[in-house]
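Some chains have been omitted; the remaining ones sit where they do in the full complex.
Read from first to last, the chains carry the letters A and B; within each, the first residue is number 1.
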Amino acid sequence: MPVVTVEMWEGRTREQKAALAKAITDAVVDIAKTTPDQVHVVFYDVARSDWAIGGKLADDLG
Amino acid sequence: MPVVTVEMWEGRTREQKAALAKAITDAVVDIAKTTPDQVHVVFYDVARSDWAIGGKLADDLG
């Protein structure tokens, strides 16, 4: 039942997402005491032009 | 004012989304006692390669 949502800049590969999903799921199972099939991990890739830090879109950051 | 967000795997047609939006809105209006114009339903299609269950990306599930 835990749902873990990961919002990050686009550009990560399928392999990185697969590894992250595995590592996060393992952590949730070990620490929060649930079973793997209950853990959902959902990735949202966000373009740098859709994410601002300090009031500037990230593709304008140095 | 209720905002209902539906996250599901991509692949549903426009007709399915229209029917779902109608059914969900009717349920919210009937049960939660609001008016239809107050109900927003937002769909997020998620690729199977962005959704893991049990630590595996869903397009790797059998």
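Basically, contacts are C-beta pairs under 8 Å (C-beta built on N, C-alpha and C of every residue); 3 or more make two chains touch, one makes a residue touch a chain.
As the structure is a computational prediction, the values presented were derived from the model and not from experiment.
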item: Total copies in the full complex, given that 2 are placed here; value: 6
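The rule is short, and it goes like this: only the chains that are shown with their structure count from here on.
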item: Intercentroid distance (Cα basis), subunit B paired with subunit A, Å; value: 20
item: Footprint of subunit B on subunit A - complex, ascending; value: 14, 17-18, 21-22, 24-26, 36-37, 39-45
item: Footprint of subunit A on subunit B - complex, ascending; value: 7, 46, 49-57, 60
